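Got a structure here, written out as structure tokens. Questions coming.
For this view, one protein chain was removed and the others were kept in their places.
So, chain A:
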Amino acid sequence: MSYLIALMIVFIGFLWQVSIDGIQRKVTAKVHRRVGPPWYQTFMDIFKALSKSSITHGFIYDFGVMMALGGTIATFMFLPFGNIVAFNGLDNFFVVVYLLAIGSLGMAMSASGSGNAWAGIGIMRALTQMVAYEVPFMIVVFGMIHVYGTSSLSELAHVQQMNGILGWHIFTMPLGAIVAFISLLGMLNKVPFDTPIAPTEIASGPMVEYGGKHFGMLMLQHEFATLVEVGLFVNLFLGGGNLIEYLIKYFFVYTLVTLIYAVSARFRIENVVTFFYGVPIVLSLVQAAIVIFTGLGVNV
């Protein structure tokens, strides 16, 4: 039964995220004073890419793409989607974070397998960026897990709903929320943290060799990864909520990300690391210390 629910979530999540992605293209266009494509443009892109012919550089090139998409879909199945939790008790923060790495590893492997040097540089940057954004984010959540005694995302979302809107962690743990939001920008590979993709410098980095169905699958992988990453933020800091609330919050967070990336320029890779290991890591440690030692901001 839970497996069926999981498959259903995957389908709904796909429709939702891809439509949202189209809408965000409209939003970006408005910021840039353009008209922009229709909201269903991303659907068309994905289906067009999947139907076109492609090239392959060997077994690992194909296998990595499947591993990337499969791993990311599997991760999404564990994430609470609104109040729907497919596998009760298994929506564990560490499980989600590490399962998400399967997707990244698959993509990295596939891109390296192509033998393209641009892809190699892109992967190097992606892994470096991962070290930068993941650590502050995990420290903030670490404090949360310690005080609530649970690492279940749905329970962490649930404890925030008890005191109404003011109980959300974005208000009770504002420092942590800031850090997590900046980390979210890094996770989503959006400008100013789109260093690994950087079309103008390294020809889209990991994506340089892909075309046809391989590219379509990686687009899908990106959509599911976005679902997980934004979903983590909504569950951890905006109190989750029922499906409608969840989707509204999701929309707002994603639009905020879009507004930032529509007007920013790109960081260099070492600047990404020094940026995250400057203020955000200090804020995250301060936030964790406040939560662990004083209990301030913890919903009872």
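The rule we apply is simple: a residue touches a chain if its C-beta (ideal position, glycine included) is under 8 Å from a C-beta of that chain, and two chains touch if they have at least 3 such contacts; residues count from 1.
FYI, contacts and distances are computed from a predicted model.
Participant: Match the chain absent from this complex view to the correct UniProt protein name in "NADH dehydrogenase subunit M", "[NiFe] hydrogenase metallocenter assembly protein HypD", "Sugar ABC transporter permease" or "nitrile hydratase".
Facilitator: The missing chain's protein name, per its UniProt entry, is "NADH dehydrogenase subunit M".
Participant: Among the options A:S19, A:N92, A:N163 or A:N299, which residue touches the chain absent from this view?
Facilitator: Only one of A:S19, A:N92, A:N163 or A:N299 touches the chain omitted from view, namely A:N92.
Participant: One chain is left out of this view; which of A:G13, A:G113 or A:P280 touches it in the full complex?
Facilitator: A:G113
Participant: Among A:I12, A:V27 or A:L105, which residue is in contact with the omitted chain in the full complex?
Facilitator: Once the missing chain is taken into account, the touching residue is A:L105.
Participant: Under the stated touch rule, tell me which residues of chain A contact the chain that is not displayed.
Facilitator: These residues touch the chain not displayed: 3, 6-7, 10, 50-60, 62, 65-75, 77-78, 87, 89-90, 92, 94-95, 98-99, 101-102, 104-105, 108-109, 112-118, 120-121, 123-125, 127-128, 130-131, 134-135, 138-139, 142-143, 145-147, 149-152, 155, 203, 208-209, 212-214, 216-217, 220, 268-270, 273-274, 285, 288-289, 292.
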